[in-house]
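Every protein chain but one is kept in place in this view of the complex.
Per-chain residue numbering starts at 1, and chain names A, B and C are given in the order in which the chains are listed.
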Amino acid sequence: MNTHETAFRVRYGEVDQMGFMYYGNYCLYYEMARAEMIRGFDYTYADLEKDGIVMPVVKVQSKYLRPALYDQLITIKTTIKNLDRLPFLSFHHDFYNEDKELIHRGEVTLIFFDPKTQKKVMPNERMTEILNTGFDK
Amino acid sequence: MNTHETAFRVRYGEVDQMGFMYYGNYCLYYEMARAEMIRGFDYTYADLEKDGIVMPVVKVQSKYLRPALYDQLITIKTTIKNLDRLPFLSFHHDFYNEDKELIHRGEVTLIFFDPKTQKKVMPNERMTEILNTGFDK
Amino acid sequence: MNTHETAFRVRYGEVDQMGFMYYGNYCLYYEMARAEMIRGFDYTYADLEKDGIVMPVVKVQSKYLRPALYDQLITIKTTIKNLDRLPFLSFHHDFYNEDKELIHRGEVTLIFFDPKTQKKVMPNERMTEILNTGFDK
Partner (left out) sequence: MNTHETAFRVRYGEVDQMGFMYYGNYCLYYEMARAEMIRGFDYTYADLEKDGIVMPVVKVQSKYLRPALYDQLITIKTTIKNLDRLPFLSFHHDFYNEDKELIHRGEVTLIFFDPKTQKKVMPNERMTEILNTGFDK
């Protein structure tokens, strides 16, 4: 299974008064992780939008195992799931801290959607190619 | 079952370029809803912290059914679940738009936690009273 | 001078590990304050956009005098400034805590802008009416 890795450093404004990264701030990093994964195939989510397809989120499931603390360097390992459920697509994200402890798991399900017709669509050719090449079914 | 209602208006900075409230911004409103529910019992989450207990989030499950659009007045109906699983506690939130359509469901599970001992604890007397009075088991 | 008042309660996710509302979170409240001020005249920023005008921010000046703390009820007093500099328009916001202490001042300058022509424009009739009625020059 193809796994993509990206990293970020927790910022002060993302941490709450417990000193933990606020639970709502993970979503921006799920987004960053899936965007960088697609970019790794020389395509971007921005390209997809220009090509007439958007991907609204339909479901999120998050488990908070340990806190992410201010200034920690967090690594996200991302895999794609549910390729057999297109036009729904799920990204699974595992977050690790600097001690390589698994601190968080998030799964985001999106749908390929045509804003003109306001209907769900199958991914375009370029995206299908990426999904076929890069990932085991 | 005791249900608490609160409302908010979607702000410009919360909406993305699809015109939808960004999927990560719901968490702040889950927080607002549960804080207001507790405040309805003349206690606050801030009081709980002063009384030596914090409530980190351990799990979130979100379903995005329809978008929340800029400037819409959104109503959140909140109920408490899983009172038999203390020190874990779950808040269930249903979001409705101005046409009374259900647009979003979120369930947030938190744990009562003592930051001094770094261990989970049962809720204090005041909070237990609220949970017993206000909610069916 | 016409002053508009609105209030909000500081949320957990908006506070940093100093226990202060993060300095970047004031901008969403400036936005809320100016949106509510316009709404007070039975018009909305959403209407203005439907009428073909947007208002991007061109300048912000903020002074942080005292911290806003978690769960505090903060009142914002908003006035309009620089009506003689249209199509630029400035909103001045004074933030007060529950002890009526002035804790923050922000001034946001926006420009009336036509996204079709990509040029600045004078406010439309409805907005001009509001500005003339509601405010001293």
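The rule is simple: a residue touches a chain if its C-beta (ideal position, glycine included) is under 8 Å from a C-beta of that chain, and two chains touch if they have at least 3 such contacts.
Computed from a predicted structure; not experimentally measured.
Trainee: Using the whole complex, pick out the displayed chains that touch the missing one.
Mentor: A, B, C
Trainee: Would you indicate which residue among A:Tyr45, A:Phe95 or A:Phe112 is in contact with the undisplayed chain?
Mentor: Of the listed residues, the one touching the omitted chain is A:Tyr45.
Trainee: Using the touch definition up top, pick the residue from C:Tyr43, C:Tyr64 or C:Phe88 that touches the left-out chain.
Mentor: Answer from the full complex: C:Tyr64 touches the omitted chain.
Trainee: Touching the absent chain: which residues on subunit B qualify?
Mentor: Counting only subunit B, the missing chain is touched by 12-13, 15-19, 22-25, 70.
Trainee: Provide the residue numbers of subunit C that touch the chain removed from this figure.
Mentor: Residues touching the hidden chain, for subunit C, are 18, 20, 22-28, 31, 54, 56-64, 67, 108, 115.
Trainee: Across the whole complex, list the residues on subunit A that are touched by the chain not included here.
Mentor: Residues 9, 11-14, 27-28, 31-32, 35, 44-46, 70-71 of subunit A touch the chain absent from view.
As a working rule, only the chains that are shown with their structure count from here on.
Trainee: Look at all chain centres (mean of CA atoms) and spot the one farthest from the centre of subunit C.
Mentor: The most distant chain relative to subunit C turns out to be A.
Trainee: Please give the pair of chains with the highest number of C-beta contact pairs.
Mentor: Among the chain pairs, A-B has the highest number of C-beta contacts.
Trainee: Once you find the CA centre of subunit A and the CA centre of subunit B, what distance in Å lies between them?
Mentor: From the centre of subunit A to the centre of subunit B is 24 Å.
Trainee: How many Å are there between the centre of subunit A and the centre of subunit C, using C-alpha atoms for each centre?
Mentor: 34
Trainee: Counting only Cα atoms for the centres, state how far subunit B is from subunit C in Å.
Mentor: Between these chains, centre-to-centre, one finds 28 Å.
Trainee: Could you list which residues of subunit B touch at least two other chains?
Mentor: 27-28, 31
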